[in-house]
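Missing here is one protein chain; the remaining ones are kept as they sit in the complex.
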Amino acid sequence: MKMSMVILILCTATLVYVQVPSGSEILKKIDQNITSESKIISSKMTIHGRRGSRTIESKSWIQGTDKAFTEYLAPAREKGTKMLKLQDQLWTYSPQTDRTIRISGHMLRQSVMGSDLSYEDYLEDPQLHNVYEAQVEGSEPINGYDCWILQLTSKKDDVAYDTRKIWVDRQRYVVLKENRYAKGGKLLKTIEVKSLLKIKTRWYPERVVFKDVLKSGAGTEFTVDKIEFDVPIDPYIFSKAALRK
Amino acid sequence: MIKFLFLGLLRDRSRSIFPLLIVSAGVALTVLLHSWMGGVQNDMIEANANFYTGHVKIITNAYLEQIDQIPNDLALLGIDSIMSTLQNEFTDLDWYARIRFGGLLDIPDESGETRSQGPVMGIAIDILSPGSQEKDLLNLEKSIVRGRLPQQPGEIVISDAFAHKLNLNIGETATLISSTMYGSMAMHNFIVVGTVKFGVTAMDKGAMVADLKDMQYVLNMEDAAGEILGFFKKRIYNNLMANKLVQKFNQLYNQPEDDFSPKMIALVDQRGLGEFLSIYDYYAKIIIGIFVIIMSLVLWNSGLMGSFRRYGEFGVRLAIGEDHSHIYRTLIYESFLIGIIGSICGTGIGLAIAYYLQVHGIDVSYMLKQSSMLISDVFRARITSTTYYIGFIPGLLATLLGSAISGIAIYKRQTSQLFKELEV
Partner (left out) sequence: MIIPHLAVRNILGAGLRTWLNVIVLSFAFVTIIWTQGFNEGLNAQASKAMIDAELGGGQYWHHNYDPYDQISLPDAHGPIPTLLQDYINNSKATAILITQATIYPNGRVYPIILKGIDPGQKVLQLPTRVLTGTETMLPVLIGERMAENAGLRMGDYVTIRWRDAHGTFDALDAQIVHVMKTTVQSIDNGQLWIPLDKMQNMTELRNKATLIVLGKETQPMAEIEDWVFKDLNYLLKDIRDLARTKTVGSSILYLILLFLAMLAIFDTQIFSIFRRRKEMGTLMALGMTRLKVIQLFTLEGTMHGILAALLATVYGFPLLAYFANNGMDLPQSMDSYGVALGEKLFPIYSAGLVSGTALLVLIVVTIVSFIPTRKIVKLNPTDALRGKMK
């Protein structure tokens, strides 16, 4: 009797140990990792074009998931250009024209600075659990790290990428690789995280490569130089007036 | 002998002046027709050449592959050096760098917010440099509907219908939103100083013309251009010369393995114009051929009539002992003289008129409601090497043939019969 109890306890413990979290749980943990009350990010975007590579430096102030202000710092031509995201609206300011223009409709589909990202990508809700249902399909190592493979299916009709597949670091709950698919299942974009930053208890992608799979080229690299979480940000910055300052 | 015949011709008006007039007139018309058909062909491609293709065009290998997409990221770099080379080594043509681009034109209200916006196709040409002929090539001056052409940096003209659609007045600001050569967003404020009519709906719906240097700055294309267009100095396309030029340039400067190496293409290799020209050539040859035949018949008939009238004279000459063949030969020689002189005069007259039409043309802009950039309103002739001799076919050959055939009667008719016809 005592032996059977021990075995039962051991089995239960083992079961508990090997229990796979649900897709939804994993998504929530991912979102917890990358989202915060606020963020200030200094970053570089390197665009590999046919004629060579170009690096653009910027600094972004982000409040929650709805507000973001980005200022381009280098090269000289881009310096002073600003972008403001307010919910689903995107505005850009150019110092040369001293004008604030709303990027909407057709323009949203244009690429940012010639990169493999579009303005639409920039606008999307970063919290995956809001947009996708997730199923855990297995696991696979990526760059030596054990990862869950999650199949994401959109909850809504108006999502740009109907399905995604993500490889989530089992320990750190960070997406190390992402595939974005068309409705018919064709692979459209890939995102690979090359390195991570640890800030206190969070893990944040440090170097990411975006690639439009359908077109040739080396894609776009996104590197975070510095990131601060939960810092106070003057709410004034998230206004159109702040663009012109 | 020639002198005798010549004097004989001069003394008898009916044998000289009338036939000469007829032959000259016929030859002049033939020459005029030939040069006119050539001119019409040139006119038909002129707008295409001036606006899109040039007589020759230089772009990079990569740009050529996607030429319909206007890929400015694949533009020519080092334009200053290329232009200098072209101006020194290829002096038969005038060279112009241009940039084509697309984007949005955004019109601000008083507070700088968007008042109206519309997609725009643009062409950047050298408007401001003194002595630049780009304005004339594109017929800009005549196509102005309102306002004026740009006179300083930062000024543009847009299509008139577009201005109406955007509710834009002359002197107002328009912000161009486009992409730089490297893909970044480009924004720039321009003053719209005038509106133009392009003449083609697609352009009239949304197009603009800006100065080249302005757009080089805006699109981050300093010392760069999408294309360089070359035009023969007489503004008449010469396919033979163009092809030679293309071969020479590409041999010297084009490297097929280098995506960004400059490559020259001729007008006939663009926009289906080669097919168009070959069709029109075919059509023109038929028209001219038929005309030459008919004109030959007219002049042959004239020669025939001329000889018919002289049967009486031949009768007298036979009666006084002149040999049949001698009379026939003199007839032929006279026809030859008439034919040559008439052909030379006619060709001269025809060429003179054709030359005037080639240089000045017939301006029909008064007939059209509004001049436009893409529909030519001046019709010109075009003189080629063929124009110089085509008149001789009806002028000389037909006249000779006419006399030769009618002169056979000298052998066939009795002297007395010819003599009697003196009175008819």
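Order of writing sets the chain letters: A and B. Residues in each chain are counted from 1.
In this section, a residue touches a chain if its C-beta (ideal position, glycine included) is under 8 Å from a C-beta of that chain, and two chains touch if they have at least 3 such contacts.
Computed from a predicted structure; not experimentally measured.
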{"item": "Which of B:Y217, B:F260 or B:F291 contacts the chain that the document leaves out", "value": "B:F291"}
{"item": "Omitted-chain contact residue, chosen from B:G54, B:G122 or B:G199", "value": "B:G199"}
{"item": "Hidden partner chain, touching residue among A:E25, A:D98, A:D162 or A:E206", "value": "A:D162"}
{"item": "In chain A, positions touching the absent partner", "value": "105-106, 154, 157-162, 182-184, 186, 188, 214-217"}
{"item": "Touch residues of chain B, complete complex, unshown partner", "value": "14, 18, 22, 25-26, 29, 32-33, 36-37, 40, 43-45, 47-48, 65-69, 118-119, 199-202, 205-206, 271-273, 275-276, 278-280, 282-283, 287, 290-291, 294-295, 297-298, 301-302, 304-306, 308-309, 362, 364, 367-368, 374-377, 379"}
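FYI, only the chains that are shown with their structure count from here on.
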{"item": "Inter-chain centre distance, chain A versus chain B - centres from mean C-alpha coordinates, in Å", "value": "59"}
{"item": "Sites on chain A touched by chain B in the complex", "value": "47, 49-51, 54, 56, 77-78, 81, 92, 94, 96-102, 107, 110-111, 113-115"}
{"item": "Contact footprint of chain A on chain B as seen in their complex", "value": "62, 73-74, 104, 106, 108, 112-114, 175, 177, 179-180, 182-185, 187-189, 220, 259-260"}
